[in-house]
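This is the structure I have questions about; it appears just below.
Just one protein chain is left out here, and the rest sit where they should.
Chain lettering (A and B) follows the sequence in which the chains are written, and residue indices restart at 1 in each chain.
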Amino acid sequence: MSQSPESPLLAIRDLQVRIGPVRAVRGVSLEVRAGECLSLVGESGCGKSMTAMSLMGLLPRQAQLSASDWHFDTLRPGSFSARQWQQFRGEQVAMIFQNPMTALNPTMRIGAQITEPLRAHRGMSRKQAQREVERLLERMSITNAAYRARQYPFEFSGGMLQRVMIAAALACEPRLLIADEPTTALDVTVQAEVLALLDELRRERNMALLLITHDLGVVARMADRVAVMYAGEIVEEGSAEQLFYHTAHPYTEALRASVPTLSHGDRLPAIAGTPPDLRSEIGGCAFMPRCAYAMDICRETPAYYPLEAGHCSRCWRWHPDCPQRGLGAGDHG
Amino acid sequence: MAAYILRRLLSGALTIWFIATATFFAMHAVPGDPLSNEKAVSPEIRANLERRYGLDQPLVRQYGIFLGNMLRGDFGISFTQENRRVNDIIREHFPVSATLGLVALIMAAVGGVIGGSITAYWRNRWPDHLLMLLVIAAISVPSFVIAALAQLGIVGLNRVVGLPLLPVGGWGTLSHLWVPAFVLGLGTMAYLLRLMRSSLLEIMESDYVVTARAKGLSPRQVFFRHQLRNAVLPVVTELGPTIAAITTGGFVVELVFAIPGLGRFFVQAVQQLDYTVIMGTTVFYGAFLVLVVVAVDILYGFIDPRIRLHKRAVS
Partner (left out) sequence: MNSVAAERFRAVGAERQPEAPAEPRPFGLLQVLAANRRAQLAAATVLLLVLAALLGPLLWQQDPAQQWLSQISRGPIGAQTVRLVVNNERWQPLSPVSHLQSPEANTERVRLQWPAVDGASRYRIYRSDQPGGGGLGIPLAERSQPWFEDRLKLEPRSYRYTVVSLQEGRPLGERLTLELEPQPAIGWFEAQLQGLVPEGADPQSWQGRQLSLPAHPLGTDSLGRDMLARLLHGARTSLFVGVLAPLLFIGLGTAYGAFAGLAGGAIDNALMRGADFVIALPFLLFMILLRVAFGIGPGESGIGPMIVAMVLLGWPGSARLVRGQILKLRGEAYVNAARLAGAGPIYLIRRHLLPNVLPVILVSLSFAIPMAIFTEAFLSFIGMGVSPPTPSWGSMCNDGIKSLLAHPHELLFPAALISVSVLAFNMLGESLRDAMDVKLRTEPL
């Protein structure tokens, strides 16, 4: 599915976001095709949420954004007015958030919150919307839908609330769903159910899914393609298989190593050091100060070096002239 | 919910009893008995009062008589205005104070909510700075000074226009009402404005507002459906204590603007040591304030579903 030849649903090149002195996103390029799940991975503060917010047109007021070649199907979000953004959000792209307990209005009935997009975009009457709510809730496997639609968020569990969030997001059948850490705040058992539901809905509607997470387990389960972000830029991109079995960036490798598995010894390796300060200009590779493979050349900014079809890495190790090309060659310091 | 209301009413009644008791014993702590003050009371009235309040009886007995009278809603007869019942005084003057206070409260609530919304929306820009400066002024300048300045302002305005546009004081027509009510509500307005501002700022950052925007709602829909209602909740809970502030603030405003309200009457009674009027109005005011706070608590329960439904679940 990921290798479908048609043109991408969403494409953006060289996305830059500045918030005051902080360069939160530093030249991110993305492509998502219809029906595809692209996962954006990275530790907190790496700019993945900012990227998602940029795609929704929901950056904070003081943020400055620049991008080139920004397409959504035939639309050009780069030149949207405030009104066009409004029509775009909820109708074309929808978003769900990390914590469903706080992402729903505590003083509004569940049903009303789900039907808001329908009433805003489709001009549905209260009656029509109510029937639609029941259909949606039932699709999310919430029983007793008519009764539950009249309840308030505090009467729901976290997993149920995330289903409600998904129902509200999918009410207008958007073509892209952005899920920002959708399962981080949930119990482990509920996580699997929500992920399964998301996967099912994506296939059913041929909807694109941009899944933002720091959990490599989620990535392995859901993603067709993966983009790894570090310090505001994408450092490696490829299919999920390529990333897991042919890891091509030292940061991805370090991330993978810090996932707890049974084969590790008694101590979980953490990545030493801290991410760079995004307020100052970063010369060269941003990961260099923490990298076990650091070389003299890493003081210069690397480009994306292709490995195989659809897989590239922003690491000097994959430069054609590099004598010890690739990772894992032994000189771990 | 019914049990919750009942519990609130019960504790309210207990509080009123305590206020009445405290009033009684405070008045009886006055050196000598209330009648032995040098203000001449005619012998008939004196005898009448002694019989009526059982002043020759032991304290406990007097307390019983007092409580009985209060329960029947009988506050007695004024010491200084002979043959005038305290009940009549309250009935005559309280509506004036209540009108003034209600208009002040409405002005304060509306102004506070609108002003708070403006300052939060234009945070750290000139409307915010300007309003917050006014708020600081309204909080630090005593109400009687604001009232006096308002009178100066009225005089100046009338002089500039050349017509008696607004009266400097008195009561009777709508034009007597606006300026005193505004002055009375100003401190509360400033307080509610600050409350609304911080509550709105917190909500503007909240996740569900981002969700609402992500659904493609217009800024107006986001503001009215998601931000305003939630931001007003803490303002509503503060309305109860606020009414106490407006009631006592009314004393001064009524005094300065020469408005024949119960507050001015109370201050006069205090200055003339008219004990029955003091006791009667204190208990009346105390009971009134307690009931208002109970009413606001119950009202809040209806607005916030979390409280309403929890209470129902408990009952």
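As a working rule, a contact is a pair of C-beta atoms (placed from the backbone, for glycine too) under 8 Å apart; a residue touches a chain by one contact, two chains touch by 3 or more.
Just so we're clear, the structure is a prediction, and the values are computed from it rather than from any experiment.
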item	value
For the chain not depicted, the shown chains it touches	A, B
Selected from A:H71, A:R109, A:R205 or A:R290 as touching the chain missing from the view	A:R290
Residue among B:S78, B:T119 or B:Q151 that touches the chain left out of view	B:Q151
Hidden partner chain, residues of chain B it touches	15, 18-19, 22-23, 26-27, 29-31, 136-137, 139-145, 148, 151-152, 155, 187-188, 191, 238, 241-242, 244-245, 247-249, 251-252, 255-256, 266-267, 270-271, 273, 278, 282, 285-286, 289-290
Residues from chain A at the interface with the omitted partner, ascending	272-274, 276-277, 288-298, 303, 316, 319-324, 331, 333
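Convention: only the chains that are shown with their structure count from here on.
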item	value
Centroid distance [mean C-alpha coordinates] between chain B and chain A, Å	53
Chain A-facing residues of chain B, complex	206-208, 210-218, 221, 225-226, 229-230, 233, 303-306, 309
Chain B partner contacts - residues on chain A that touch it in the complex	56, 58, 86-91, 94-95, 97, 99, 102-108, 116-117, 120-121, 152, 154-155, 165, 168-169
